[in-house]
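Take a look at chain A:
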Amino acid sequence: MNALHLMAELIFMPLIAFIVGMMMVLMMRKISARLQRRIGPPFFQPLYDIVKLYGKDTQISHGLIHDIGIIMAVGGYIGAEILLPVPGMEGIAAKGGVITLSYFLMIPSLGMALGVGQCANPNGSIGISRALTAMLAYDIPFILVVFGAAWHYQSTSLIGMIEYQQVHQWGIVEMPLLAIAGLFALQGMLGKQPFEIYIAPAEIATGPMVEMSGKYMGGLFVMQTFQLYTAGVLYASLFLGGGTSFLTLLPKAFLVVALPMSIAFMFPRYKTEDVIRILWKWPVMLGLISLAFIL
Partner candidate 1 sequence: MNSLVLLMVLPLFAAFIIPVVAKFSSKLALFTGPVVLCINLLLIMSAWVKVGSGAHAIFLGGFLPPVGIVFYIDHFSLLFSGLIASMVLIVWPWDAKESRLYSLYMLLSAASFGLALSADLFNLYVFYELLAVATYGIIAKQKNSSATAASLRYLFISSAGSVMLLLGIAIIYTLTGTLNIAHLATMTENLHGFAGLSAFALIAIGAGVKAEMFPVNSWVAEVYGTIPRQLSALLAGLISKLAVVLIIKMLLMVFQVQAAFDLLLVVGMLGVISGEMVAWRAKDMIRMLSFSSIAHLGVLFIALSIGGSKGLWLAIAIMLHHLLVKGGLFLMADRFSGHFDKLKGLAHHSPMSAAVFLVFILSLLGVPPLPGFWIKMALVMNLAELGGGLYYLAIGVILLATIIETAYMFNLVQTMYLKADADSTPLNKRYSASYTFAKLFALLLLVSMVFVSPISKRLKDIANHSANPQIYIHTVLPARYLGEKS
Partner candidate 2 sequence: MKKELKIKQKERTNPLAHVFDDFIRFCQSKSLFMLHYCTGCGAIELPPAMTSRFDMERLGIQPMVTPRQADILLITGYVSIKTLKRVILTYEQMQSPKYVIGICSCTVNGGMYWQSYATAKKLNEYMPVDVYIAGCMPRPEAVMAGLQRLKDNIRNDKKEHKGSAWKDYFKRYDYYLGNQQALFGEDWQTPTDIIAEAKLYGLETEETYGKHTKLLEKHQTPLLPQEMRIK
Partner candidate 3 sequence: MNHFFTVEGILYFGAISLSIIGLFGLLVSKNLFRLLLSLVLFEAGANLVLVLSGFIRNGIAPIFLDGNSGAVMNDPVPQALVLTAIVIGVGVQALALSLIFRVKKHYGSMDMRTIRSKLEREIAENAGVTPPGSNEAPAPVKLIEGENS
């Protein structure tokens, strides 16, 4: 893997992630609009939003740590994308396995938490405390799913997993319950409707994003695109056999992201302790049952 190839990957993997992510955001907003019998935003709306936010003339900052927080949020996900193998480009997936990737997904939330902390706004702090509690809630089933997958494929590197699935059947066929548990965890990871208490607009003024203006808000929008893309592609490569080419990978990723979205807009918002109780009860139970089969 010569240096030039790596340099190309370093640039293109996040870029693809950004573009596909924006399409996913668009899909999300279109689904929610369609469910409400509305037309929904035009095609390039996510791009417009991000460019408008970055194009803002004035924005406020509460200090250096506020800026570093947003940089860590965006940078963390850019790092995570490079760990996530995509057909044709593997980045450094071999150097760090799926455990490292799941830790990389925690860095942006910690970075954002630090940034919001310095905003000195209690809405933000309450939002962050709920976000970290929600992370505690959805990470247990997610880790259980990762454990089952890694144990089933006998390796932690995603490339190995995809090759295994190319040869044998897909993960979802061999571990159906684990896949369902993974979807449940995905619902929590994406922070969509039922588990969205930490950005409740009316109650705590969108929690962590209360003091984010201009490019700070733009950064968080970019992070959302990366978040959707990473969740989709990770789930696809864990259970749906990844894709030999983009054409096979992207439909799976979009399907994976579409499923929780459509479920999401049916639900009201759960309280924090209910979020923990549900995410620690059902997906963990499903995961353990499926592990019983695999081990």
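Please note the rule applied: a residue touches a chain if its C-beta (ideal position, glycine included) is under 8 Å from a C-beta of that chain, and two chains touch if they have at least 3 such contacts; residues count from 1.
Selection rule: all candidates are chains of the complex that A comes from, given by their letters.
Keep in mind the model is a prediction, meaning the values are calculated, not measured.
Within the complex, chain A makes contact with only one of the listed candidates (1, 2 or 3), namely 2. Touching candidate 2 in their complex are the following residues of chain A: 29, 33, 36-42, 44-45, 47-49, 51-52, 55-60, 62-64, 201-202, 205-206, 209-214, 217.
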